[in-house]
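Quick notes on the structure that follows.
Of the protein chains in this complex, all but one are displayed in their positions.
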Amino acid sequence: MRGGDGKRNNHDTDLGRPALETALAETWKTPSSLWGALATVDHKIIGRRYIVTAFVFLALGGILAVLMRLQLAQPEARLLGPDRYNQIFTMHGANMMFLFAVPVMEAMAVYLVPLMVGTRNIAFPRLNAFSYWIFLAGGALLWISFALDMGPDVGWFAYVPLSGPQFGSGKRADIWAQMITFTEVSALAVSVEIVVTIFKQRAPGMSLDRIPLFVWSMLITSFIIIMAMPAIMIASTSLILDRLVGTHFFNPAEGGDVLLWQHLFWFFGHPEVYIIFLPAVGMVSIMVATFARRPVFGYLALVMALIATGILAFGLWVHHMFVTGLPRLGESFFTASSMAIAIPAGIQIFCWLATLWDGKPVFKTPLLFVIGFIVTFVIGGLTGVMVASVPFDTQVHDTYFVVAHFHYVLIGGAVFPLVGAIYYWFPKMTGRMMSEDLGKWAFWLIFIGFNLTFFPMHILGLQGMPRRIYTYQPDMPWHGLNMFVSVSAVVLVAGFLVFFIDAIRSVRRGPPAGDNPWDAPTLEWATSSPPPSYNFARIPVVDGADPLWEQREILAVAAGLRTDRRELIITTVGAAKPEAREASPRNSIWPFWAALATSLMLIWSIFTPWAVVWGSIPVAITLIGWFWPKGTPEDES
Amino acid sequence: MRISLVFLSVAVATAGCQREERQLRLDPPVAAALDNIALMPNGISGAPPEAYFALDKPYESNAYNLNQGKRLYSWFGCKACHADGQGGIGPAFLDGWWNYGPEMVSVFASIRDGRPHGMPAFRDKMTTEQIWQLAGYVRTIGAYSAKTAAPSRNDEKHTRPSENRAPAALLFDQGPTPVHPDQGPTP
Partner (left out) sequence: MRGIAERMLPALAPPLMLAGCTGWQSALDVHGASAINLKHLIILIVTVCSIVWALVMVALIAALWHHRDRRELAVSLDPRRERRMTITVAAAVAATVVIISVFTVLSFFTTRALSLAGNDDLTIKVRGLQWWWGVEYFGSAPDQRFETANEIHIPVGRNVRLQLEGIDVIHSFWAPSLAGKQDLVPGRPNELMIRAERAGTYRGQCAEFCGLQHAHMAFFVVAEEQPIFDEWVRLQRQNAATSSDAEVTAGQQVFLSKQCAACHAIRGTSASGTTGPDLTHIGSRKYIAAGLFETTRGSLAAWIADPQTLKPGNNMPMVPLNPEELRSISAYLASLK
């Protein structure tokens, strides 16, 4: 595969290993200057940034939770007034859902998927950079407005008419709605990149039945994002139009409908929780295989379960609206579908249990978090089956029972696997191991603290305590349990502190990890820790689902890519046969400018509709700069 | 350069704070002090009390107070005479002509003490704070430029553009007969 110009020494077949690595490093490098940091399109740098930013938001949201628990420990406490409390619980929910949970899963995918499928960079790398800056801008918008006493105070799902123009005074709800726009654009961008990367950039030989399960789960998740995000874009845009311009989408007196908001929001909102959950499920499948020392049992069943979950997720949304007065027969259909989604979840749990049964478990920290996940997520899933029932839900909807349920499925079902995944992939990302001792401390503190904090909330809900109340009366029997919950929350916080401290310390002073400290089977462990900017010196070729276990001595590779330009291999969707060589974009500052211009336009449009007109001019300019043909060799090829 | 940037951000921050601040309880001595306006002998214009400036003119650009004012407008039957700003038995607000001038003190005095030819006194029907909120709101009905804090449309039947679509006066359709033909065309 020589180039048409007949030059020599510019393909990886011409060079020995050291010269190859030097040449590739030069072509794929990110300069270590401010310009380099702003202009990089390396998915690993952007992915790491994304992960760290999301965890900062987790910490901030955790502080809000501590404030809420301090207020609720006593009846009629005067720590927080109603206005401040309403802002805090809205911020807690919106921050955790939009600025932590979805972005951190996206971020893990941005980092890991290209490595796991054996390619050099993610598809559309400049869009990837753009998506991070947009995400950061949305987070900054929300938190700065909270600091200015302008934080939204209408709940993280902002029901109208409370968030509407008449009852939501000021700009608070507009800031919430526009933050949605930022985070949804960012999520949509990443999901498009993931789909294309997975379909077209896999290593030769990695047919569809050899893709790692985390990659499968990210593929399904990305499709869910693409289908679900438009619903909330419509909803938040309609809300802003109602508030700013005076449209009547949600005004019953003029033909609008209050419930339209709920339908639009929950059509997105239910798939949203699967956007958070499915990546975690993928991580669990990977970690179970590595630490059970055998390939995961039931690969086909697990993939089918993922697909079934993805499809079914769109047929459940009315279970959030069971008490709004919709016809009972229609609601009962959603009981059936909401219960049915327990079946794919059950398939997955049973397959993992079978893998552990047949394997030889190695009890390292990631496996501890997987076990913690199984214990807590099954509780959450079972309470999900409970609230799926219309009559059951008429008693527990909007009470602390539901608060307990969703924290069990979100923390148990997503955060436990995520923390385990951080312990698991930290060596790959930083080249150093985290501490096993601190890891065990973190696990037990988090596990015990979490269950002691959230299990009593089931009982509080059945005892009549509604949610989103800033205080309660002394003559209600809730004081004891609330105090218990607040004290237990301290244990949970301590666990997370141990985890954060361990991570921060280990970046500099952890013991060096080799290429593959866990002896794991997937492709990201075939390169150094941390991976070089070009990921793999030569693209690997696979002939099984667990390449590093099947080809223990030497991994087959493909050769022939250029070293003086950024190139990667495009393969077919089904059998991953090599199809073409694709040029990959170089570092560019335009995504940063485009994100800045877009942020300006979106923030300005909170205040006047004319911002969409005038603000689109800088956006157009930056997009022109982005796409202007540069005459570089990559463009010409 | 850096100093001006700091000042700018502080100014923006305090502006944001002021617009969105929610003061749920006005201290009774302050509320009593806010009642002591100094009106000119002809009942038009005058000076608000010291307390008004000490509070940084809270009823003109605070979104929460303007929203409360809008609620009070419908609760205390203003629509019976003033419609939704279009007027009728009472003067219109939307056309931008103010019989007693557009200043806060004048509007406050009109509501609190009543005016000749039919405007009742609301001194015994609303508290001082409520009258100030209502006065602030009434001024946004005839606004010439949109305020960010101005309230938005109500969840009711649509009778005119909302106060934050401004200038509402410009968008107001007088109909075939102008509301105040004797006062000439609207500004």
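A and B are the chain letters, set down in written order, and residue numbers restart from 1 in every chain.
What we mean here is this: a residue touches a chain if its C-beta (ideal position, glycine included) is under 8 Å from a C-beta of that chain, and two chains touch if they have at least 3 such contacts.
Here the structure is a predicted model, which means the values were calculated and not measured.
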Item to check | Option touching the unshown chain, where A:263, A:440 or A:479 are the choices | outcome: A:479
Checklist entry - Taking the entire complex into account, which one of A:15, A:66 or A:342 touches the absent chain? => result A:342
Item to check | Touching residue (missing chain; options A:45, A:196 or A:301) | outcome: A:301
Checklist entry - Which of A:147, A:323, A:504 or A:573 sits in contact with the chain that's absent? => result A:323
Next on the checklist: For chain B, which positions touch the chain that isn't shown here?
Outcome noted: 22, 24-26, 28, 31-32, 71, 75-76, 124-127, 129-130, 155
Next on the checklist: Contact with the hidden chain only, please: which chain A residues?
Outcome noted: 74, 81-83, 86, 154-155, 159, 161-162, 166-167, 252-253, 257-259, 293-295, 297-298, 301, 323-325, 328, 332, 335-336, 339-340, 342-343, 346-347, 349-351, 353-354, 356-361, 371, 374-375, 378-379, 382-383, 385-386, 389-399, 456, 459, 462-464, 466-473, 476-481, 483-484, 486-487, 519, 546, 549-550
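In the analysis below, only the chains that are shown with their structure count from here on.
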Checklist outcome for this item: Listed in rising order, the residues of chain A that touch chain B in the complex are 81, 83, 145, 148-150, 161, 164-167, 169-172, 242-246, 248, 250-254, 607-608
Item to check | Residue numbers on chain B that touch chain A, as the complex places them | outcome: 13, 16-17, 19-22, 24, 63-64, 66-67, 70, 146, 148-149, 151-158, 161-162, 164-165
